[in-house]
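As you look at this complex, bear in mind that one protein chain is not there, while each of the others sits in place.
Coming up: chain A.
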Amino acid sequence: MSEEVVFKGSRSGLKLVLANTVDFPTIENLIKQKLDSSFNFFQKGTVIQLEANWLDKAQKQSLGNIFSTYGLVLQDINTDKETGKQAFPQVEGSTAQNANAAGSDGKTKTTIINQTIRNGQEVISDGSIVINGNVNPGAAIIAGGNIDVRGSCRGIVHAGAFGNMEAVVTADHLIPMQIRIADMVARAPDKWMSKSDAPYPEKAYISNGQIVLEAISSR
């Protein structure tokens, strides 16, 4: 549900994608809900790009205000493309610079989630993520830093999502659909994988241009 409001991670940063299927007040509410529920995921000053060219200026302005109450910066990429200036319409240039700086050393931040992430659920953070629970098939974990799953990891995990090649994924049972690190992807074998295929904790990282898995003994 609420597919109308989606935060997407890409190498250029976080993007807010709005569908043109619901009216503006609903969108505002959905955004507030999302920000309330994922308040700790975004570090203060994180820049989020807005992708919805059907919104008018006043609506964009009011979205920008919502984000600034959460300490976040909303950047309109359409404005950028069209006018080629005023990258940060809501804040002065200096604040935006600081915000950028804060966003880039967000690797130190760790989000800890004490529940199972189920099919259709998504966790996004620009720092590292620790899941105390399972990551089920159909779920996605996207982190700017490392990902650690203290349970079975069966979904899609994307560590170093903003280009960090050093990022690692660890899990007690590492049997995901896909492991993505920075811009590399490794997928699961085409057979049904069960827990017995990964009986001990493993770590995935980039080595010599490919994603490799390695058992970890001390845990």
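Here is the rule we go by: a contact is a pair of C-beta atoms (placed from the backbone, for glycine too) under 8 Å apart; a residue touches a chain by one contact, two chains touch by 3 or more; residues count from 1.
By definition in this document, contacts and distances are computed from a predicted model.
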item: Among "Chemotaxis protein CheW", "Septum site-determining protein MinD", "Ferredoxin family protein" or "FtsX-like permease family protein", UniProt-listed name of the chain not shown; value: "Septum site-determining protein MinD"
item: Residue in contact with the excluded chain [from A:29, A:65, A:132 or A:194]; value: A:194
item: Residue of A:121, A:164 or A:178 touching the missing chain in the full complex; value: A:121
item: Omitted-chain contact residue, chosen from A:46, A:111 or A:152; value: A:152
item: From A:110, A:136, A:164 or A:178, residue that would touch the chain that is not displayed; value: A:136
item: Sites on chain A contacted by the missing partner chain, in the whole complex; value: 1, 116, 118-121, 134, 136-138, 152, 154, 192, 194-195
